[in-house]
Every structure is written in C-alpha cells, then in structure tokens.
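Omission of a single protein chain aside, the complex is shown with its protein chains in their original locations.
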Amino acid sequence: MKISIIITLKKDVLDPQGKVIQQTLNGMGFDDVNEVRQGKYFEIDTKHNDKDKAKAKVDEMCKKLLANLVIENYKIIDPK
Amino acid sequence: MKSSVITFPGSNCDRDMEVALKKFGFKNKMVWHADAELPKSDLVVLPGGFSYGDYLRCGSMASKSKIMNSVINFANSGGMVMGICNGFQILVETGLVPGVLLRNKYLEFICKNVFVKINNKQNKYFKNVNNEVLEFHIAHNEGNYFCTKDQLKEIEDNNQIAINYCDENGKVEDKFNPNGSIKNIAGIFNKEKNVLGMMPHPERMIDTSLSGEDGSLFFKNLINNLK
Partner (left out) sequence: MIVNEQIAVDHGLKKDEYAKICELLKRTPNITELGIFSAMWNEHCSYKSSRLHLKKLPTKGKKVIQGPGENAGVIDIDDNDAIVFKIESHNHPSFIEPYQGAATGVGGIMRDVFTMGARPIANLNSIHFGSPQHKKTKNLLRGVVHGIGGYGNCMGVPTIAGQTSFDSSYNGNILVNAMTLGLVKKDKIFYSKAAGLNKPVIYVGSKTGRDGIHGASMASASFDEKIEEKKPTVQVGDPFTEKLLLEACLELMAGDSIIAIQDMGAAGLTSSSIEMASKGNLGIEINLNKVPCRETKMTPYEIMLSESQERMLIVLENGKEDHAKKIFDKWNLDFAVIGKTTKSKKIELYFDEERVADIPVNTLVENSPMYNRKWKKAKLPKKNKIKKEDIKHLKIIDTLKKILTNPNVCSKEWIWQQYDHTVMGDTIQKPGGDAGVVRVHGTDKAVAASIDSSAVYCWAHPLTGGKQVVCESFRNLISVGAKPIAITNCLNFGSPENEENMGEFVECVEGIGEASDYLKFPVVSGNVSFYNQTKDQGIKPTPAIGGVGLIKDYKNMITMDFKKVDNLVLVIGKTEGHIDQSLFARIILDEKNGPPPEVNLFNEKNNGETLLKLIDNKLIQSAHDVSLGGIITAVAKMCIKGKKGINIKKPKYLINEIEYLFAEDQGRYILEINKKDYRKVADILNKNAVHFDELGTISENEVYINDKTKVTIDELSTSNKSWLTNYMSK
C-alpha cells in the first residue's frame, strides 16, 4: 500500500525559503501572494495491505526519521 | 577588453571574479541584478555564490532577475557569457545551456582541487590553451550535471562538452568524478559556444600562494582570444 506524507515547518518556525520565494513571486508581478511555506512530500510504498497498520508504521517512520519534530509537523494522507 | 560581473543578492564570488578579471587586463564593471541595461561588454560573468540562498532550486530565482533579460539577449546575439558555479546553475535555469545541476552524489558540499580535461578548444574560451589538462578548484553542493539521453546525444553531436573531471594525466574515469555528473561533465557550452557554464572556479587559482595557477593561464588566454 502506498502512503503519502506531507511534512511542513511548524507554524512559528521561520521558513527562509518560503519567504524568499514569496518575495520573488511578488517581484515577478504575482501581487496576490501573501505567504509561501515550503514543505516536503513523500510517497512510501509499504508491504502492508491493512490501511491502519500501514499508517501506524509510517507514523513511526515520521517520528523516527522523516520529520524533524523539533521544527517540523507531518501529516499522513489517507490512501485512496 | 570590457567585462561585466553581475551581482545577485547572495552572490559571494563577485569580488573574487572582479579581482581576477582586472588582474589579467579586463576593465570590469559590477552590475546590480535589478538594473535593466548591461554596460557595453566583451564578456559577461555570472559569478559563484548562493544567489537567493540557493532556495527553491539553485539559480532559479536569480534567473528571473531583471538584468537577466539583457544577459539573455546579449547571449543570443553572440555575446560571451560565462557562468561559474552558481552562475552555471543560473545559466541552466535560463535555458542558455542545456541540462540541470543536481545535489552532489555523496550529498556533501565539496571544496577541493580537481583536474579537468579540455574537451573542445574550438571556441574563444579554450582556443590556444597549450595544456590538455588544467588543475581547477571546486566548491559546491549542487554540481552533479544531469541531462536526458536525447539531450546528451545532442550535446555530444554538437561538441558542447567543455571540460570533464579527470586525473592529472587526463584520464576521464568515474573515480575522478567528484559529484556524480553524467560523463564527468564539469562545464558545458551552448550550441554556438559563446556561452560557457562550469562548476570549477578559475578565479581562485590565480596566484601560486593560492590553490594553484591554472586559473591565470585560463584568464590570460581568454583575454587574448577576445582581442
């Protein structure tokens, strides 16, 4: 089963990349941009067929490796 | 000979490049990224550094600067444009030279001397260089040159590879490839050979007290070829 994860910086943590991308977009004429936050996206193909088991394992992976919980949050997306 | 070095926010080899150009006889002007017009130049240099912090993709945001429109026009009308390190990354993002530069294979920034073999001397950058191999210096995190198979065929058919990483005797082998670049590519031309992008920094090798002197050789030759 394929599980997707989105990792983003925690709300109060500075995102230097997002800030500069926003400034550049504004500079290019995209005046409609208020803020940009950049994150990471993962697709993990697991051996599990049971959704809850797969999610539980991926949750563990996020905690132990994929996300840096000091500065990042993660969200596991339900497989379709 | 007149040269222009573009300073982007985050460029940090702009001064080094100016020092080198002046040392070998160029009259150089520093040009700010937000300017619209290029001064009259025989050579335009996009220097190394971390334009826009290397955020998003290295060189991506600098390639959208105001001055780049003029640089692209200048290049398309046959003007000499050279991008070093981050400047190479910017050139790739503008499409002036083909391919992309990925993160180094071993995922680490590398700062060291390397040898490069000159692959094509039929151009104003390397014509009349007596050596086949130059000792240059690299300092980058994203220098892993990549392109599609079709692109590679086109590049090779047009003889666009400028330099390859090699050993001191000019042997081009995988073990002398510091960053995982396809075919050990360290520098590449556009089709017309007036635009050159390369990862090594010749401006850091212009004095025996520094990492070496093959940069002097490169610049001396370059200004003579432009005369």
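Things to note:
The chains carry the letters A and B, assigned in the order they are written, with residues numbered from 1 in each.
Everything that follows uses one rule, which is that a contact is a pair of C-beta atoms (placed from the backbone, for glycine too) under 8 Å apart; a residue touches a chain by one contact, two chains touch by 3 or more.
Note that the structure is a prediction, hence the values are computed from the model and not measured.
For the options B:26, B:55, B:125 or B:176, the residue in contact with the chain missing from this view is B:55. Residues of subunit A that touch the chain left out of view are 9-16, 19-20, 23, 68, 70-71.
For subunit B, the residues touching the chain absent from view are 9-10, 12-13, 15-16, 19-20, 34, 48-50, 52-55, 108-112, 137, 139, 141, 201, 203-204, 206, 209-211.
Keep this in mind: only the chains that are shown with their structure count from here on.
Subunit A and subunit B have Cα centroids lying 35 Å from one another. On subunit A, the positions that touch subunit B within their shared complex are 16-17, 20-21, 24, 27-28, 38.
Subunit B meets subunit A in the complex at residues 52-53, 55-56, 61, 64.
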